[in-house]
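All protein chains but one are shown in place.
We call the chains A, B and C, going by the order they appear; numbering starts again at 1 in every chain.
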Amino acid sequence: MNFEITDKPIITQDIINKVVDRNAGAVTTFIGTVRELTKGKKTLFLIYEAYEKMAVKQLSRIGDEIIEKWPNAKVAITHRVGKLEITDIAVVIAVSTPHRKDAYDANEYAIERIKQIVPIWKKEHWEDGETWVGNQLETEQYPTGKPEGVSHD
Amino acid sequence: MNFEITDKPIITQDIINKVVDRNAGAVTTFIGTVRELTKGKKTLFLIYEAYEKMAVKQLSRIGDEIIEKWPNAKVAITHRVGKLEITDIAVVIAVSTPHRKDAYDANEYAIERIKQIVPIWKKEHWEDGETWVGNQLETEQYPTGKPEGVSHD
Amino acid sequence: MINLLLFANFQEVIGSKALSLELNVNNILELKNYLLSKYPELDFNFVMVAVNEEYATDETVIKSGDVVAFIPPVSGG
Partner (left out) sequence: MINLLLFANFQEVIGSKALSLELNVNNILELKNYLLSKYPELDFNFVMVAVNEEYATDETVIKSGDVVAFIPPVSGG
């Protein structure tokens, strides 16, 4: 399966292996890791939670969107849930394409879409408390209750 | 060493490990692999050759340029030389930054610069012959004998 | 019967991961209004909703057996 939610540590190479292709000259990966400092505030650890069944569906939808935009791309995405320590990997996105520019663009498209439509939440545990992190994009608003660019079917 | 030329297979994870950082939330990697088909023509294998001492210097210069543009970035680049088969890894670029956008931009900057200033050449071996590949950018010309943006020191 | 799934702060406000409700509501808006009457501290601003794992809107019709999930602003990646 190229789109997964897991509660185990992610091995980056496993995700890369899913997109290696004889006709791909470029593979890009994005590895999202737990950062210690955010605006000077110290994170102790994070808890990620997912609506797993729907999250897998949405990741797979992002894969479909990428194939539509970049027909020769291959995509694999794994997101972890549960408790993550500093430098642990939360998400790996691997994209292969024949030419490099597409591999960067499609990969960046994937992470932006994850932050819009995939039902996964993180709870930051600070030294002085804890909080569910809201939409990291901050600029996004869904007045209709539905994210942009997601058809209702 | 974060900037290397090697004649051994590249282990992507080794390059990633060089840039992992407690304050990096994003790591991007670019993996350049040997593609079988180029414009319908079938490659059998490639030979990469480098002016090694200078190539390491130029890779390291690219690292300096990145730190100047993205001061919180960490960069590691390894390029392989010798005979490479289809799907073998020719180059791995890993970049970590606190925020994701910079990790994509700095990584793409690195591969563009590699294709401009790093003295490495590949010889394509086709079914019907062999040829040293010229500048892959094709649009680049160095009327002064010196690439743009490279100071002479 | 409507099956409700709750995540993140919604789970904490309602105190449950899942609820099965015997309700006479026709669409998401009516469900939201019912929940607000029981849990006035719920904030539906920026909260998406899914019916049977597909994003839906306030107008989406729901029927017995549907799985409705409220999706607070996501923060994966």
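By our rule, a contact is a pair of C-beta atoms (placed from the backbone, for glycine too) under 8 Å apart; a residue touches a chain by one contact, two chains touch by 3 or more.
Since the model is a prediction, treat every value here as computed from it, not as a measurement.
Taking every chain of the complex into account, the absent chain touches B. Within the whole complex, the absent chain has one touching residue among B:19, B:76, B:90 or B:106, and that is B:90. Shown as candidates are B:22, B:53 or B:101; the residue that touches the absent chain is B:53. Mapped onto chain B, the interface with the missing chain covers residues 32, 48-51, 53-55, 57, 79, 90-91, 111, 114-123, 132-136, 140-142, 144-147, 150, 152-153.
The rule is short, and it goes like this: only the chains that are shown with their structure count from here on.
If each chain is reduced to the average of its C-alpha atoms, the one that sits nearest the average of all protein C-alpha atoms is A.
Chain A and chain C have centres, each the mean of its CA atoms, that are 24 Å apart. Each of the following residues of chain C touches two or more other chains: 77. Among the residues of chain A, those in touch with two or more other chains are 32, 111.
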